[in-house]
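Working notes, beginning with the structure itself.
Shown here is a partial selection of chains from the complex, left in place.
Chain nomenclature is as follows: A, B, C and D, assigned in order of appearance, with residue numbering initiated at 1 for each chain independently.
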């Protein structure tokens, strides 16, 4: 039984279970749903879930284990000689390919099932036979491989059969068990809600697992990096200048500095603009204006960052030079080239406007009208109401939106590379070119340096360090929200 | 796990255009599926290459530099032992400016004097104060120094440092002066290749299109490009001579033009015979029809390998690296 | 949102603090107030009585244009305060509301501290010279509303953590803290016990010396106790308006009589 | 508070402020100031929106003015005689397409002769006007229709990118001075051929539906296949990140006990939002390809990586909107005997829906435009696969994604790719808007005040 078919059958069993469970509960109450502990649908779901959950869990387990077992079985047939010639893994993949080719051939009618099982390399050019049905093989098939492939097919067939029996059996058993418990006093709702709750917990733990995964995928290389490069130089070094011939200086400080600097400028643009836009949209704008302007602003979040990068490089940068550069409008000579912290910050700020505006708008909209009435009734102007009553009440959501924007600013690469430059520098002047941690993670990871060298490995430590720093910033933000949160009602 | 039937390639973005031309032609001319060529850089490609053998690892890594000893070691630790090295040709590195600007005829010395962070003035090291090319070399035009050089992630940077900056440092006698001045040889060499950070030299971490865009925004700039890129943009760029040689596939192949680097790809021998078409692809790549001086690769800008025949032979006999 | 038919000729009605003429209010299609004309005198307490849903709150909200905030709400006719049409485009609703304060039917404290709840109005109107004066205003407002003793130790706790009756008194204190000329109170004692109610009624009596007060109440006794004049609403109509005594002892309309004697429905 | 200076006559000893009577029609000084502040505030709002819209228009202008030309392409129609011997000879060689080129050269020369266009150029030189993909086009026709060998078939062959650029005004005769791929003489020919209707510029559906082409033939590159890749990735993202994100938020906001652990999870999730997207690529490579053995370059892996990347965005916005629902609604539901679960799903969630949808809109937009993580899982580069044969292979076969395709094009040397990159951005934006329209409509329906 093929995998999609099994899934379909389980779903069908669940659907049947739903109907039966619901029916049995109804019958036990004599058709009067008022006598039931829970709504009839809950009994149905209870049976459906009992059919699906164990079956799907078993299916997943089976899918994970069967290949391992079969591989183990089949690989014991491979002679040491062939393993030495290439590697077990590769021979096995060849076996799988042949097995699959045989399957295809059988499916295409080029071979009968028996033939496929009894084919001998001595008598048939397997490569050619399979080639005829469009299966390309890298080399001629050895008899060992063919044997193994045939064994593989046998075992897979067996495994698939077992899988179908076990999984479907579990589904039936689960459904039957839940079905016989479906009577009017059974707390079906509680049981279903317990399952839903576990699903919710599982969802929440995915976020945690992601963090663990990130930490794990960074940590080994980070440790490796620190073995090659002194940690103190990395954390406190004021120069960032990797070089291929060794003797790189990999101080993170200038990168952190520029990251914060650029993000700060980006937020200085996006937060006021976004907040004012949000307030206007939710408090002043007519529904028609709002319905149009909000999605339009959201397009800003969807424009690929490479466009923003080019915009920074070709438009905003030169414009800023015209104003702040030598011989510019202001007559100051602060800016030498178009690429600068300011350029990247400004452009990034534009990109982040919808992050702040859209979410804040939703949250502001959710503040109960009674709060506005209370304030307006005291003779406050609309803006006073917004500033002193609505925004504080909406604070947690707004901080969430700003955090999201800040996060995005910290994680942005393309705009930085094109707008702020690629060379690290430690300077206070926002009109100078600098570069950020994220940009350097990308460039060191996609660069040409020896991948086992500190110049390449530093990407992982940069990632790890950034992770820790943003963690600190987030804890601080949480603290702020907790402190100033105003809960309405 | 389904068996994979197309070749997986990853690595250098410099090699990518050539690999993609070959892959496309390979798909069109054989019964094998078109290989997948990922970009991501030489380092990332080799790293993927060295995660092990087997279906879920790549078959070929492109690189714009030879594989390093430490990488070979890491590869071996993961079980990737028999590696075939295939040199496909050379990447010329050229210096170009805006098409409407002045003509330049550079020597490495000019670049060293213009871009080194510190230069030797009266036997002592001092911060580089040159602002125009003319100050560096009277023969050059009176134009602000503004160079767009590859960022430190790029292999091209290494070539630039070695073949231009270091060369210039030696040619101009600055290296000798520093060593004579009591400097450690190694430190002196490092000084030679350290670029100034006052904005005269701008690192480009992106690709050549970014350099081109920067020239567009700053007409006085001189950019460092690959030959192929220049040849596709002759309407916007004017190429400079280096030591009086004009870069071209011929002048580079003959070794006259000094600034170039070899391009490679690496094949896992263990995958040959397992991944359909792998060896065929490798042979196809270095065939005369493709990699030869009149093939589409050269057409696109690859400097064809003068010793192509040797390479073809090595591929045919599946010669692996011996270290 | 509010549309005003231009008054053809607004008669001089200087004696009355508030005078409404032919006011109509619609919520979408619902005609909530039908042709109500009334004069409310200065420095008196006027009680609005009537069955639930008859339009008392709606009419009250017209007087300080709080209905502006309801999208579907449309007001016609004119309302004059001190002879000035409050729906005149030149009138600034903000100034109007500073002059005409309101206590809402459902207590709606701000999600701020008790202190800030009261101090909010004085602050925005710049009524306190300094911090001490502000504290003074807060304390006296709370005292007048009879809440001071219960909250004096927890002024910095959130106003939303108060009991229902406490919230109601908080809102009363908040309204009087800005000393408006007219105070509109929508069932200010509904959640209060008799003693607290007495305290608020005392306050109203006291305020009457300087201010004009309109109070919505369901308690005939309360209307009788605190008001000088009473208006009876029914199904959106103003059925009868007059001196409280007259209304309660000698109603002219059958409906009024039925209502006050509890013989409705 | 800054704009309400405390200058108004303050209260008397009683602590109760008393104010001067003023007419409603004349606005007093303080009110005037406050109203000015009000007006300013409102203007700030309008200005803010205008700023946003201004940049939107500027960006869209740049995108459209650079990209619209990508939708037109120049074709040359050439009748090619497919002689049996020539075909057999070609099929026997290593690089078969190069032999087909010779056939095309002859055919083109003959066609020019028929049209009465005299030229001194050799046939092989003429080919420079055609795409190098022309031979493959002819060959694949031959392979597909072996019965037509021996006939003369008229092909609409792609013109080379420079000829195309010439008709679009990008390439001029001056520009070709140093060019080794095309001469000014070719352009004269093109002019003549255009007059005769041999060369024609027309709408190019292949750009929208086609697959990537190598660096040497920009004229052939299309975004269609990578659009399919993006589509499959977005399906994964939508069907995983929205339910998981909402479920996680509900748990954290409504059910989880409030303690250190959940604080930690909360901080942790906001922190995930700040993780650079390429780091998710590192994770994806390690977790999905190296650990779980999912195939390289597959949209399913891309979708999973982008799901992880989008989750924090959706969780943060969902939690914020759940928080904004007043507790009295929950109380009301619980009070009639609804379970916590029911109160959340029946009442709280619908009220929080606008914020959730906003998070989804922004999250998906981000996911759709993201390139960096795809770099590490092999979806960037030259992945000119064909249309997937089935839904499953759509998830599993190597593919690219629109932003990756655009990013690749933007890097390529031939300037003809530049217009394609911008054209690709137009397609991406249209894709994005189509994707969002449902969410935007739904969001409007759920919006309500209480």
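Please note the rule applied: a residue touches a chain if its C-beta (ideal position, glycine included) is under 8 Å from a C-beta of that chain, and two chains touch if they have at least 3 such contacts.
Keep in mind that this is a model prediction, so the values were computed, not measured.
Though each chain kind is drawn just once, the whole complex in this file has A x1, B x1, C x2, D x1 as its copy formula.
Keep this in mind: only the chains that are shown with their structure count from here on.
Among the remaining chains, the Cα-based centre furthest from that of chain D is the centre of C.
The interface holding more C-beta pairs in contact, when A-D is weighed against A-B, is A-D. For this pair, chain B with chain C, the centres built from the Cα atoms lie 82 Å apart. If you average the CA atoms of chain A and of chain B, the two centres end up 35 Å from each other. Centre to centre, using the average C-alpha position, chain C and chain D are separated by 57 Å.
For chain D, residues touching at least two other chains, in rising order: 1, 4, 34-35, 38, 375-376, 410. In chain C, the residues that reach two or more other chains under the touch definition are 94-96, 98-99, 124-125, 178. Judged by the touch criterion defined above, the protein chains form a pattern that is neither an open path, a ring nor a star, and not fully connected either. Screening every pair of chains for touch gives A-B, A-C, A-D, B-D, C-D. For chain B in complex with chain A, the touching residues are 1-5, 12-13, 31-32, 40-44, 46-47, 50, 52-55, 63-65, 68, 70-71, 73-74, 79, 146, 151-155, 157-158, 161, 186, 190, 193-194, 197-199, 202-206, 210, 213-214, 216-218, 270-278.
Remark: chain D residues 1, 4-8, 10-11, 14-19, 21-25, 27-28, 30-31, 34-35, 38 touch chain C in the complex. Note for the complex: chain B touches chain D at residues 1-2, 4, 6, 8, 10, 13, 16-17, 19-21, 23-25, 27-29, 33-34, 36-40, 44, 51, 56, 58, 206-209, 226, 228-229, 231-236, 284, 287, 289-290, 296, 299-301.
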